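Here the complex is missing a single protein chain, while all its other protein chains stay put.
In order of appearance the chains are A and B, and numbering begins at 1 in each one.
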Amino acid sequence: MKISESGLIGKSVPRTDVIDKVTGCAVFVDDIQFGPSLLHSRLVRSPYPHALIKRISTKKAEELPGVRAVVTGKDLTARLGLYLIDRPIFASDRVRYYGEPVAGVVANTEDIAVEAAKLVKIDYEVLPAIYDPVESTQPDAPLLHPDLGSYTVANFIFPEPGTNISEHFKIRKGDVESSWSNCAALAEGRFSLPPIEHVPLETHTSIALSEKSGQMTLWASSQSPFAMRDMIAQCLGIPHNKLRVIAPLVGGGFGGKAGVTMEACAVVMAQAVEGRPVKLRLTREEEFVGTSVRQSLVSEIKVGCDKDGNLLAMELTYYFGGGAYNDYGVNIARAAGYSCTGPYDVPNVKADSLCVYTNHPVGSAMRGFGMPEIHWGLEQIMDQLAENIGMDPAEFRLKNCVRTDDEIVTGMKMTPIDLEACIDKVSKAIDWEKKEQPTAPNKKRGKGIAIMWKAPAMPPNPGSAAVVRFNEDATVNVEVGGQELGQGSFTIAAQIAAETLGVPYNSVTVSSPLDTKYSPYEWQTVASRLTWSMGNAVKAAAEDARTQILETVADHWGEEVDDLTIKDGLVISFKSEREQPLDKMVIYGLPNEDFEGWKGGPVIGRGHFMPTYVTNLDPETGQGTRAVVHYTVGAQAVDLEVDLETGQLEVLNIASAYDVGRAINPDLIMTQIEGGAVHGMSSAFEALKFNESGEVLNPSFVDYRIANIADIPRKIHGDYVETPIGDGPWGARGVGEHVMVQTAPAIANALYDAVGIRFSDLPLSADKIYLALERKNETG
Amino acid sequence: MLARPGLPDFEYIRAETPQDVFRLLGEKGDKIKLLMGGTDLFIQMRDRSEGAEILLDVKYLPGMQEINFNKKKGLTVGAAVTLNQLSIHPDVKTHYGILSQSADTVGNYQLRNRATLGGNLCNASPSADLAPAALVYEGTVCLTGPDGNRELGVDEFMIGPGKTALKAGEFLTGLHFSIPPPDAVGQYLKLGRSKKGDLAIVGVAVLGYSDSEVPSGFRFRIGLNSTAPTPYRVPQAEELLAQNQITEEILNQAADEAMKVSAPIEDVRATALYQKKMVRNLTFKSLKEVWDLLKKS
Partner (left out) sequence: MAIHAISLIVNGTKEQVQVPSNMTLIHTLREKLGYTGTKNGCEAGECGACTVLVDGEPVNSCLVLAVEMDSKEITTIEGLADSGQLTPLQEAFAELNAVQCGYCTPGMLMAATALLSRNPYPSEGDIVEALVGNLCRCTGYQRIIDAVQKASRNGGAR
């Protein structure tokens, strides 16, 4: 571990938010008190996955005493979206998933709102629904968005109007067809995974207040207050300066609180009851049914290598089941497209990555953004190919994994990474070569390995801004627009500011809640981009403030700025060895030597960062100079055993290693790695389940099981490698999502090692494993 | 269609005497719901968004929270004894270990501070975790009503999913268990989707003891849950084990009998086929482990 000169970069300083969080002082949206003016609301949701709305009658609901307003989508024609503007706030003519909001009820109490919601009468004409993304691409599939051709769309997204295909990303590189005959071994497979939920412990909650002046304020549990403001403002025609989004701490996001979920519903309801704040809080059941999901995926993969195990060609088709609205999902299919090969060096690639409308909940960002989905198949097919050519899976990966400066699938030159070191680290940690004995006679044990890559998936030019403000006593407020979701972004911001300014870490406070009225701009807290992008902005802002201070002092002393520095809150001169404390001077400046007048003034540093070097990709070949800013890579290895009597799988050990560029706060990286390993493990067993009529069957913690404390591996090993990148603060890049990308396929590979059966469809329920074991025993 | 936030409307009344209960039940009947821990009741009220005129809290009635043990008469447990109280009670641990062990498998510690033994049985869920133990200890339920008290076997009490043999106006006051055979040993095995904290996909309680009256010299009682409309015993298997010398083969046959008798439905938790197979495997495993214990003693 390297520690910077002043000791803050590379040091595991305590989290800025931890005392608030262990004492119950941390404020989340639901905790804000509004007093008696607060009104409550409930949404009326569709009981069908696909239907035409024939008639909505709100009269009975409106007549219920205590009801303030009932709103529908009748007069709301505009749609919401980030990349493809396709989603209504309230469905008005057609519903496309079970649980879609159709109306909203505002009342004096939640109890009244519940009763009123029951009184909203909606007549539907049920339409045939479609759930399978492959079937949905067929010509005879029911069409979900007949108006697709008229939707506004980002210039790098390519929908196919007249079909259910909302995005089609293509890679055509080299010559795949003629390569197959040169292959000494091939592997082919079809893999699938169901929609899963983010399951933050805090459900989506928002409060909206519309004032007579035209000012709209929205308190929301949001990863992206600025993107939220932008989307809602555009949709409802509110000037950005009149829409203020306030986002306190977030009780878990994982992508589910990026963009807009139900917050626009709260805004529309608030418009109907001017002057009174309206709260919309989702129940846990609604969180499962009515918020965005990680999309389903069906992937078809064919891959071949030469006799020495060098990858030659790869052919891929990804069908992302994007759900009812693909306003965000299209960019997941795109990200999956430009990273379609996984972290491998493959000269010939043909890939089609599709996002497809289905009558499932809205697909959206979830930790990994397309990468866990595609790695599920990729990392198993690589094991199959290694087996077919007679190589050890770890050795096969070491041979074929992507390296710095390789030309990768999009034609871009690979940014600096060391994936081999990650593979070595996890192999060692798990004792890869060693065959372990099961802990009981009725069990079988196995090991598996999987590697990954992921680039921040975002538009080419998302920006970050930061402000560093000094107070009279030389303490510092850092203002950012990036959110604290538990990943530690505020701590990193404080560390970077303190290091750059030369002030003690504990003199820095990061301002919360985020507030679009006061906080500097941040595109979104997604894509593991904050340490990197917001980090750069904070560093720039701190440098700006530092320069202001040094110029004032240099002027005051008649010295050169280059001879001065700030250390422990003191400006010092290398030349004259003079010292100047920061307190007071950072606000009041310094008097001239002759006491005739003053220099300086309140110090406010500002900084921003925006990547300016990402290029477009050719729509037919997916080739371009620089598809993304950079990649983070990593490896995981799993040791597990299976109970042959029940099919239950127990993960004994997960070892992870990621190349983080530079570890700004090593312990925070470890917390991501550990939490991610368990999240990744849990995801292998999770599924949102639907019956034939599209109804969600498991909208509770009882039946949608996430890992509890008894489920975790006996050992969770974490490690990292530091290969700095050029455009990150001290070389750092993100690692928040990567930590769960390849856990599920690592488990599947270990399961194969243990019992010799390939499971190509998630979830890995004990039920499924047991019955497959029995079938295998019967057929011998 | 989805659970509502918070609880629907009702009036809360705390019953001080059984007569309060009889009177109110007589006057308002089905507009009243009886309350003990509420851990089933509240969930159902939220799910169905259905209130009640009155929630009548019966857990503070005399005796409802008491545990009494007597070496001759056996164990009496008030209906409102919480699962944590049941689980740590020394006499329960010593003489009715499977009850204590089953109690510990329910949900989680916080829940068990509220959830009661009586509520578990009155709720009559097919997956009630205390039911298999109550069945193999051949417990009786003590019911009281305006016409007096009566007792019923636990096996006669739960008659269908959510249905009990309680008559209008009656309620459960407690359970009684006579002294188990002196060398009885047993255990409850529960299979959930998670190691802990889940409902049972299959739960099986086995109690074994020696009995010189039967050819095998041993008797086993097998109680299962979650795989039929009510928790159930498997007399066919029990008979097999009484009549034949105990071998692995016989244990296997008994487990097969249990599988045959089971009647699980396909649900969101597991396929019917898997549930059946698990009835067999868990019954076998449990019989074998209990048999090993018996042989030792």
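Throughout what follows, contacts are C-beta pairs under 8 Å (C-beta built on N, C-alpha and C of every residue); 3 or more make two chains touch, one makes a residue touch a chain.
Here the structure is a predicted model, which means the values were calculated and not measured.
Undergrad: Based on the whole complex, identify which of B:D9, B:E50 or B:E266 touches the chain you can't see.
TA: Reading the full complex, the residue touching the unseen chain is B:D9.
Undergrad: Going by the contact rule already stated, which one of B:Q110, B:N149, B:S178 or B:T247 would touch the omitted chain in the full complex?
TA: B:Q110
Undergrad: Which one, A:Q33, A:S181 or A:S213, makes contact with the chain that was left out?
TA: A:Q33
Undergrad: Mind listing the chain A residues that contact the chain we can't see here?
TA: Listed in rising order, the touching residues are 14-15, 17-28, 30-31, 33, 111, 199-203, 249-254, 283-284, 485-488, 667-668, 671, 674-679, 700-702, 706-710, 712, 716.
Undergrad: Spell out the interface residues on chain B facing the chain that's missing from view.
TA: Interface with the chain not displayed, on the chain B side: 3, 5-12, 14, 37-39, 42-43, 46, 51, 55, 57, 104, 107-111, 113-114, 196-197.
One rule holds in what follows: only the chains that are shown with their structure count from here on.
Undergrad: Take the average of all CA coordinates in chain A, do the same for chain B, and state the distance between these two points in whole angstrom.
TA: Chain centroid spacing, chain A to chain B, equals 44 Å.
Undergrad: Write out the stretch or stretches of chain A touching chain B in their complex.
TA: Within the complex, chain A touches chain B at residues 42, 45, 47, 99, 110-111, 114, 118, 281, 283-286, 289, 645-648, 685, 689, 695, 697-700, 702-703, 705, 707-708, 710-711, 765-767, 770-771, 774.
Undergrad: For a test of understanding, state which residues of chain B touch chain A in their complex under the given definition.
TA: Per the touch definition, chain B meets chain A at residues 1-6, 8-9, 49, 191, 193-199, 268-271, 273-274, 277-278, 281-282, 285.
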